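Only one protein chain is missing; all other protein chains are in place.
Right, chain A next:
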Amino acid sequence: MTVIPLRIGSAVPSLVRWGASPDADLVYRTLATFGPRTRRELSAELAMPVRRVDEALAALQVWGAVDARTGKWCALAPDVAIAALRRHRVRLIDQRAVAETHRWVVESLRARLGALPILMPAFGGQLTEQVRYLPTRELTRQRYGELLRGRRETLTINPEQAFDAESARTGAAFDRQLIAQATRMRVLGVPPADQDTLSPQESLHPAYQVRESLDVPVKLIVLDRAVALLPADPERIERGYVEVSHPQVVLELAELFEKHWQRASDPAVGAVLPIRLSTREQAVVDLLALGHTDTTAAVQLRISARSVTNVLRGLMDRLGVENRFQLGLALGAIGAASPPYHHHSDQDQAS
């Protein structure tokens, strides 16, 4: 089979970064670069089975990245397509909510353990015997470098979805040091805003254990359960960090980490994100779990079959999955529903 060499336009960004499949990306790229095509033409030009072209086009159509009004498929402008894909990725973390839980965590520590100056201190330096304020990112980096030496364990909670180049570079340098000294690292983060599922660099060094959660309370680093680093101001990271060695505070922060770690998911295993189902979602899921089809579930719930499909579509988007099998897998893994053998007659009436 001959493959027509493509001059891929560099102006078309990779849709894979926004959650599209590589097939969908290639199809979109081809349409955007070479103009409208039929599905058969795409199949021939890309040496891709028509079925895969269809799947790619279906996904692109759902996102509103392509249009077939003229009888041929054509691509919408890249900015329009990306904006549509962005809307479909509803995994954004509310940084203000993180700042709020940060304050709450700190205030509750202060209330129980005495007036520790661990929130928004005014001056840099050693504040008490057990609290030190590192007023800039640069000072924090230096101090972090010192603190890392010889550590056996790090616990990190990171609510950021993207990193600037500078933090990524220094982060990588610190990580090399930690790996070299065989430190056990556990990192609890949020799903990245623009995960490139194709990137081989994403696979992490075995020294790391990584879990993901959409519900992370604070930005936090705990070293050997002896020292903890917290941002001085959760909304202004440039104000540096507070270093705490107060044993009870560090212990409680380590426990906070463990509590959230338990609830978080391992992105390498099915990437299940904890979500809460609405009453309607739960009702639909329960009926489907019992073996109902969309249509019979709709009749039971006195809603339209289309509404059932939409509820499921919404859940699939939130869980970042593409088909019903994956949806079942994700819901099963978080225990949101179970197939019939779990249902006893006394539960069947539950709505």
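Here is the rule we use: contacts are C-beta pairs under 8 Å (C-beta built on N, C-alpha and C of every residue); 3 or more make two chains touch, one makes a residue touch a chain; residues count from 1.
Going forward, contacts and distances are computed from a predicted model.
One chain of this complex is left out of the view, and of "ABC transporter ATP-binding protein", "Lactate utilization protein B", "Helix-turn-helix transcriptional regulator" or "HEAT repeat", the protein name its UniProt record gives is "Helix-turn-helix transcriptional regulator". For the options A:L148, A:V210 or A:L329, the residue in contact with the chain missing from this view is A:L329.
Even with one chain removed from view, chain A keeps its contact list with that chain: residues 21, 49, 51-52, 55, 269-270, 272, 288-289, 291, 321-335, 337-342.
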